[in-house]
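Structure record follows, encoded as structure tokens.
Removed: one protein chain of the complex. Kept in place: all other protein chains.
For clarity, chains are labelled A, B and C in written order, and residue numbers in each chain start from 1.
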Amino acid sequence: MSLTAVVLNGTLKHTPAISNTRSLTDMVGEILDSLGTQVEVVRLIDFEIPFGVNSDEGAGDQWPEILAKLRTADIVIFATPIWMNQRSSVMQRTMERLDGTLAEGNAKDGQYPLYGKVAGAIVTGNEDGAQGVAAGLLYDLQRLGCVVPPNADCYWVGDAGPGPSFIIAGGHAHHFTRRRVRYMAHSLVEMARILREHPLTTNLRELTEQADEESTGSRQQRHGDGCDW
Amino acid sequence: MSLTAVVLNGTLKHTPAISNTRSLTDMVGEILDSLGTQVEVVRLIDFEIPFGVNSDEGAGDQWPEILAKLRTADIVIFATPIWMNQRSSVMQRTMERLDGTLAEGNAKDGQYPLYGKVAGAIVTGNEDGAQGVAAGLLYDLQRLGCVVPPNADCYWVGDAGPGPSFIIAGGHAHHFTRRRVRYMAHSLVEMARILREHPLTTNLRELTEQADEESTGSRQQRHGDGCDW
Amino acid sequence: MSLTAVVLNGTLKHTPAISNTRSLTDMVGEILDSLGTQVEVVRLIDFEIPFGVNSDEGAGDQWPEILAKLRTADIVIFATPIWMNQRSSVMQRTMERLDGTLAEGNAKDGQYPLYGKVAGAIVTGNEDGAQGVAAGLLYDLQRLGCVVPPNADCYWVGDAGPGPSFIIAGGHAHHFTRRRVRYMAHSLVEMARILREHPLTTNLRELTEQADEESTGSRQQRHGDGCDW
Partner (left out) sequence: MSLTAVVLNGTLKHTPAISNTRSLTDMVGEILDSLGTQVEVVRLIDFEIPFGVNSDEGAGDQWPEILAKLRTADIVIFATPIWMNQRSSVMQRTMERLDGTLAEGNAKDGQYPLYGKVAGAIVTGNEDGAQGVAAGLLYDLQRLGCVVPPNADCYWVGDAGPGPSFIIAGGHAHHFTRRRVRYMAHSLVEMARILREHPLTTNLRELTEQADEESTGSRQQRHGDGCDW
């Protein structure tokens, strides 16, 4: 059975506006496809996703259907433009919704819905901030249960100050970016193949019980507002 | 004439839900008020603010009326909860809209709409991340034209891991936070009083022309997509 | 053959001063040991490590012998205190030296010396900043070739403002920290066992050649000052 990858695109622009982030994503998708991986790209802003920190915020919320896609994927990739040196608000809104999954450890081993998936990040911007944004996204995905393999990200940014964006600047032919696109796609697929054969099985439930026994403070103090982390 | 301060609250929760960020904001507001400053708090999520990077995104957009408040204030304070170690998506959406003001230098001196205002930051979270979030907010506000005085922020976070939030944890009586609230309010007011008497007058337009003359590249290359930074 | 782990401790204090970071490291080491992993902790400040960005900075440089330990380990863990919301200068000096390995891809596949190792991070501080520091360390280790599994870090920080450090504050009994210590150790070992059986084999040399063919710019422009990234 072939691998599957889901990419969340955090552009601020609705379909059909051209998204630079989507354009770089397509470069990665092409290599993933050539390696036998089925790729689906979700443009987050086209969906109704209320602000919040739960996996389901009620009537009209389309986040649960996107989360369902992530749950079945082998590879999850978060793609975002940089605005004011940060991930986009659309991407951050999604991360806040994923916070909800930290309280949804499964009954058997306490692991989160994204446990054992392979994570990647794609970042575009006129200038500066790509590594900081990628570091934050990959850290969050690791917290949510994902594995971050070597060369897990790719990005394009221009030099200091304002300037043309990825497509107009000819970023497709930028050597560093092309290298990173290939490194990233190959690394994600190799790791996902290994993990499909040898899934991670750490039992958080047991480890939490061991930690409970050796710690101070009441359970309520320990687990706070109901959020598991 | 008394000073005015506008606080933008980036909580994810609509009125009338209790906001921990608002609660800490009120502590700052009380001191500001005692120092003769009129304070207005804007709960961003209660307004219709489309995603985007312009100062006006068209019909139904309520951001222009909030931006108008910022334009007339002496002090602007950005208050946000921490989610996944970042400013909230609601706060980030606002920063993206403020990006639009970087292209709106006034005709006389090229300065941005927030030029010369005094900036502060307020941050709350269950745990960790307050300084990083405050550093980012204050940096952005400086970019947008504001002055950041000493002790420009206050925050509360609990110790490592999940736990109760500001109000339930009794953060109001936390010594460090109380100190920072007082330092911040006094510092913002002192700086605003000085700047009202002695406004900043750097002429970006002239300086840009001087830089133009001594640089390489066409004007188009220099100024990119129309964004001034 | 048993697994091996090397921990680099970035404390600012020379032996025999007590290191809070070492104390938390020992908690992780104990669990690693119970899982059949041999652990060696290197207190960086006790060694002669010149500032620089090469793997060998000449006579008297003790970094090469520490790098040799990393090269043979299955698991590499970077442990640091937080100062001014950042990793310690001693830890940053080490990362700068590791920059040198980015130019040392092996002849066969171009992979870096740390390729395929499993990475973790340990962070301690009086207050705030742990997640940002851990995110940066893990991102760097991923760049250097490591795999970052789920739950790859553990940390302890007190609540907002100055206060007692890890040991005096009784951080050893802090529930969240104990949980993370166990999660981290088990996750690192499980991933290292899988990778020992099924090593990563992505060939960067081939992928770089493919990228070379489809890109603009001379090789010199592409590879810059000799640094590979």
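As a working rule, contacts are C-beta pairs under 8 Å (C-beta built on N, C-alpha and C of every residue); 3 or more make two chains touch, one makes a residue touch a chain.
All values reported here derive from a predicted model rather than from experimental measurement.
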Contact with the hidden chain (one of B:15, B:106 or B:202): B:202
Options B:81, B:136 or B:163, residue touching the unrepresented chain: B:136
Residues in chain B touching the chain absent from view: 115-116, 131, 134-136, 138-139, 142-143, 145-152, 170, 173-176, 178-179, 181-183, 186-187, 190-191, 194-195, 197-198, 200-202, 204, 207-208, 210-212, 214-217, 221-222
Residue ranges of chain A at the interface with the undisplayed chain: 85, 127-132, 135, 155-162, 174-177, 179-180
Positions on chain C where the hidden chain makes contact: 12, 45, 51-53, 83-90, 92-93, 95-96, 98-99, 126, 136, 139-140, 143, 161-165, 168, 221-225, 227-229
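Just so we're on the same page, only the chains that are shown with their structure count from here on.
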Cα superposition angle of chain B on its copy chain C, in degrees to the nearest 5: 180
Geometric centre distance via CA averages, chain C-chain A, whole Å: 22
Geometric centre distance via CA averages, chain C-chain B, whole Å: 35
Centroid spacing, where centroids are CA-atom means, of chain A and chain B in whole angstrom: 28
Two or more partner chains touched - positions in chain A: 136, 139, 143, 221-222
